[in-house]
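Every protein chain except one is present and positioned as in the full complex.
For reference, chains read A, B, C, D and E in written order, and residue numbers begin at 1 within each chain.
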Amino acid sequence: MELLTINNVWMMICTALVFFMHLGFSFLEIGLTRQKNTINILFKNFFVITMGLVVYCLVGFNLMYPGDFNLISSGILGFAGFGLEAPLIDGGLDLAYSEGYTYWTDFLFQGMFAATAATIVSGAVAERIKINSFMLFSVLYVGIVYPIVGSWKWGAGFLDSLGFYDFAGSTLVHSVGGWAALVIVYFLGARIGKFDKNGKSRAIPGHNIPLASAGVLILWLGWFGFNGGSVLSADPANTSLTLVTTCLASAAGGLSAAFISTMMYKKLDITMFMNGILGGLVGITAGADQMGPTSSILIGIIAGLVVVLSIRFIEKRKLDDPVGAIAVHLFCGIWGTLAVGIFGNMASFEQFIIQLSGVGVVGLFCVVSSVILILLIKKMCGLRVSEKEEKEGLDLAEHGMDAYADFRIE
Amino acid sequence: MELLTINNVWMMICTALVFFMHLGFSFLEIGLTRQKNTINILFKNFFVITMGLVVYCLVGFNLMYPGDFNLISSGILGFAGFGLEAPLIDGGLDLAYSEGYTYWTDFLFQGMFAATAATIVSGAVAERIKINSFMLFSVLYVGIVYPIVGSWKWGAGFLDSLGFYDFAGSTLVHSVGGWAALVIVYFLGARIGKFDKNGKSRAIPGHNIPLASAGVLILWLGWFGFNGGSVLSADPANTSLTLVTTCLASAAGGLSAAFISTMMYKKLDITMFMNGILGGLVGITAGADQMGPTSSILIGIIAGLVVVLSIRFIEKRKLDDPVGAIAVHLFCGIWGTLAVGIFGNMASFEQFIIQLSGVGVVGLFCVVSSVILILLIKKMCGLRVSEKEEKEGLDLAEHGMDAYADFRIE
Amino acid sequence: MELLTINNVWMMICTALVFFMHLGFSFLEIGLTRQKNTINILFKNFFVITMGLVVYCLVGFNLMYPGDFNLISSGILGFAGFGLEAPLIDGGLDLAYSEGYTYWTDFLFQGMFAATAATIVSGAVAERIKINSFMLFSVLYVGIVYPIVGSWKWGAGFLDSLGFYDFAGSTLVHSVGGWAALVIVYFLGARIGKFDKNGKSRAIPGHNIPLASAGVLILWLGWFGFNGGSVLSADPANTSLTLVTTCLASAAGGLSAAFISTMMYKKLDITMFMNGILGGLVGITAGADQMGPTSSILIGIIAGLVVVLSIRFIEKRKLDDPVGAIAVHLFCGIWGTLAVGIFGNMASFEQFIIQLSGVGVVGLFCVVSSVILILLIKKMCGLRVSEKEEKEGLDLAEHGMDAYADFRIE
Amino acid sequence: MKKIEAIIRKSKFYNVKKALHNIEVNFFSYWDVTGVGNEKEGHVYRGVSYSTSNIQRRYISIVVSDEFEQITIDAILESAYTGEVGDGKIFVLPAEEAYRIRTKEKGKTSLN
Amino acid sequence: MKKIEAIIRKSKFYNVKKALHNIEVNFFSYWDVTGVGNEKEGHVYRGVSYSTSNIQRRYISIVVSDEFEQITIDAILESAYTGEVGDGKIFVLPAEEAYRIRTKEKGKTSLN
Partner (left out) sequence: MKKIEAIIRKSKFYNVKKALHNIEVNFFSYWDVTGVGNEKEGHVYRGVSYSTSNIQRRYISIVVSDEFEQITIDAILESAYTGEVGDGKIFVLPAEEAYRIRTKEKGKTSLN
């Protein structure tokens, strides 16, 4: 009982920290985009967290943890029914559910993760997507795609049987969000003015770097819960190791991206520093409990490099991702997943191949479902706002409000 | 001992989270008001939290938890003496004080709540109240009115004996703050320009919606502690249920207010989304440990409706509440208190009537004391700044400072 | 095992809170400085936390907790080797390391403290220091000076044997940072325009007081972990007492500074309120577990006075500290350390003398090492940016970026 | 045609706008500027109290036809007035031509 | 010399800048103003929906020599056009002299 209590306290705190990441994402996204779209981004973020919890309560949780995969066996698809059904004993909650947390904590922790996946998309598609289309997509993605993928590993499905390892979700959360981001960004097209006639990428500076930086530090804090909670108990050795590897990879990722980009561009580019930190965090996520300090630092350093290069690569492909979500969550998510086969306790060629397959399978499924969803939505309500609305800003067009208005009524 | 330790850890964390709500309130309030009054609002918030803790230490705590109601018996008024007096045993703190927390934790957790009640007022009266009058009022309200009301229920007074239920303070904290807000807003009058000659309400947009949104997310985070800590131990079943009901009501409240207001005004109004989230949080607070997921969602949905309608209703009455504190804290506080008699484990007509009486008694007492205090203060130092000061902004008049000055000295 | 688990959970949470203080420092520093140097300050802060963790991992930790002082005995200098070396048993982490935390938690908690010391410097030298020189200095300070001083007390060195008491680092962290700040500010000189020809100090208002205020509240929150974690276990009596003394001193410090400065300048100066809160926090840090409520309030009140007067004193000496770091961290750090000999359980004339000696020894060492480092760095790469760069702002010169740019490329 | 530039107190803007509205001048542009003049404002910051003559003001720019010149000026003179130092200034500049972008028309009719 | 002041939609600024560039007018200053005119914008805030004629616009100020006057005006008329209410205005004012601070030269050659 004492042990459950303490484990559960830790898990609740981690839940709160993961919840708080939504403020981090909001700040990061509004900071790196233009003022005229600020309300729109905030609205999307509010929608994702509120809708995410409700939808995950109604369908997601029972799709992700279906128990016996009753729909397609061999660990592919199962559904334990709509809504939540707490296990009871003698009229009270059955605390034998798990040593590490209660049923309720389990749901809430997982629900916060689910909302995260949709938020990743939000940043990449900012400043031009129709808000209704975005909302529709995220309902379906959080409600169906994310939990199905999750069930394959965390719901004890076929990826789990295969030996695929993803501690806290480099693939299951970050890449799942990242693939959707990639697909929608592709179908959506770049913001007006992002590429010149010759296809050269142009900078569209964000309007509030202080808030973006705050977002990064808040996300880092949230990762204490994201990775620390993924131990699924308060086990002292594992949780504390996880926090150390998380922080070292994050630090190393930031330093490495800052260093590399300074070498390349001769200016101390703080946006790269920020993306490097986030890249390090995503990179360590798959193996945070399997690494030592040195391998975490190395994983972080490489993640920093991955971020800098992939941001470049993505822009070269004329894909426009205002906040770098694809580089951070997809590319570093893949890197982190593979790194489990390269560094740390589990490193082996065999494991590497398993990790690679996991990345491939998940990627394929996410891309296919995203393409289907997005084409459907495009047909139904269109994807992109009009040129006029984009130029005047989504805040005016969709919300009739200014982010920093003041005494405008007179 | 282990159990006390873990319970106490949880309670300390919840205390920290409730403390952090003061940043949430600050951001919300400055974000929804005009730039020229920003310093003034921040100053008031700083004052409320610092003064609140000191005053609660000197008198409030022992008025709220007097033990034997030595002044007016039958659970109406008691006072255990000035200052704090920790129970000692063998020269050390007596840990038998409670299973759930130490004496010190108890004080600090309660002290953070006390400060919250005064902060609720601060938003409603913003942009026109004299700061000295506000400070005087909050000292008296936190030091006397709030703890007396609190003693009736949480101090085991007559409302408690009656069977009145208020888990974490929909009535005892939020309505107590809300009633005072209502009274002062009434005596203070509307901001210049809020209503036109025909009494039609006009929008006075706030100057920093990003900060206001951050405030909402921080308040939500704080509610993990506000409700989670009101279990008064780390009991795994209760705490985790409480967090789930809190988050679901909050999410549902936001979605419902956003949906309703979009239907009504054809624009996606993020300020209503924000108020809906807060309304859901206040609404679930009275019965957070008595509800299941479905009833929490329903409570949230109705709270969202309550917020949208009551904001309208309040403005129709020509009451000017710049941040919506009355709608959120008073109306949703009442709704939440009544909901305990309608949904969940305690639902019964009898309970509903008890809840209603509790609302009435507390309301009466708060209104009467607020009226007395505010008329006294009005006599002594006036309530409202001069027209000139209001127009030029309180920052200049009372603080001689700009919120976003830069390099102005040259 | 349960006890270790719960203690470790508490320590990890405190670690997270101390980490979060870096956001507090960032907000405080950018809020109190001019817009044109915002990116620069954020970059420095990002650097300090990332570099701090890596350097502390590579050398600092083993310099601060060397075990047997193998280099200069009598508790003066020791080094346990590069990198981290977790104690193992049966292939797993040896949990017998301490009752209060695991090896990993120990490192991370201490690492967060180390980074804090360097961040203190960052605010004081803002708006004119060359970023490379600052970075070099902080690497050396965090990697060498801070851990050596730390080893004298927390590493069980000679100050510890002497009976010197510094619970959470009024001297070991805050003064260590503060002395370096003082030295560099002296060598750096004032910002252009800070003093007129007659040497009269002029105000250079910061550009974002809302963020600065948020920084203060975040720092206060962080102090729950800074002091609460310094108990080094979750002991219910000690941790909760610590939080109470911390909060009361902070509240009293704010109120006292606000009151005094309002008396002196006739305006309600929120920046003094802010510095008073921080002063109270630094002041209680050395003896947070040795005080009762009354002595904490007194320590806070005096700290508020110390802040107001020392800010004045420092400016009279023509030292330019844009955020008040020297007043808050150095002067209140000294005050707090001495207060252990004056108030609370340990108060005695003897103790006072020991505290004074500790302050002196640490001060001497920090000043001498800072002078040496800073002169070396000055020789190697210069200290101060050119007049042109300072006037145009460091953001443009060193980062080629605007903090609040928007749509500037077209 | 004349260009009328008025530098007024921000707190009087609403008044001025109403006054202009009453004389049917519903077309103008405005922005916030810092004015240096006779008025001083007391400030305090981190314990330094100082007074500055750099004061936030609102700048209104209106182009009117000649016959509207005086009535516009009078409206502003009246509505921006408090009688205390710092009420601001009105400047009149000659303007040669005006175009409405939407219709490409020029001259007087393009002004409103 | 003429001073040309154009008040345009912010969303058209990029277009106008390009058009000016094409006629080799690479020298101007701009800032954001609030314009009051015929256009109305629908807003909603905390449940109050309202429409305002205070709209954010960009103010462009260019000083050109006389022979550039018409071509500059035409370029702006063309590039700022949408045809909907709110396209903005162009005003022409006489300017007497211009100086380049860097070289202290004055007259036409100092304009670019």
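Throughout what follows, a contact is a pair of C-beta atoms (placed from the backbone, for glycine too) under 8 Å apart; a residue touches a chain by one contact, two chains touch by 3 or more.
Since we're looking at a predicted model, the values are computed, not measured.
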Residue, one of D:25, D:44, D:62 or D:80, that touches the chain absent here: D:80
Across the whole complex, list the residues on chain A that are touched by the chain not included here. 32, 201-205, 261, 264-267, 269, 271-272, 275, 308, 311-312, 315, 324
Residues of chain D in contact with the chain that isn't shown? 2, 6-8, 31-38, 53, 57, 59, 73, 76-77, 80-94
Touch list for chain E against the chain that is not drawn: 3, 17, 26-31, 61, 63, 93-102, 104, 110-112
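Methods note: only the chains that are shown with their structure count from here on.
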Work out the mean Cα position per chain and let me know which chain is farthest from chain B. E
By C-beta contact count, B-C versus C-D, the higher one is B-C
From the C-alpha centre of chain A to that of chain C, how far is it in Å? 33
Distance from the CA centroid of chain A to that of chain D, rounded to the nearest Å? 50
Two or more other chains are touched by the chain B residues 2, 6, 9, 13, 193, 202-205, 208, 267, 269, 271, 399-401, 405, 408-410
Can you tell me which residues of chain D touch two or more of the remaining chains? 14, 17, 42-45, 49-50
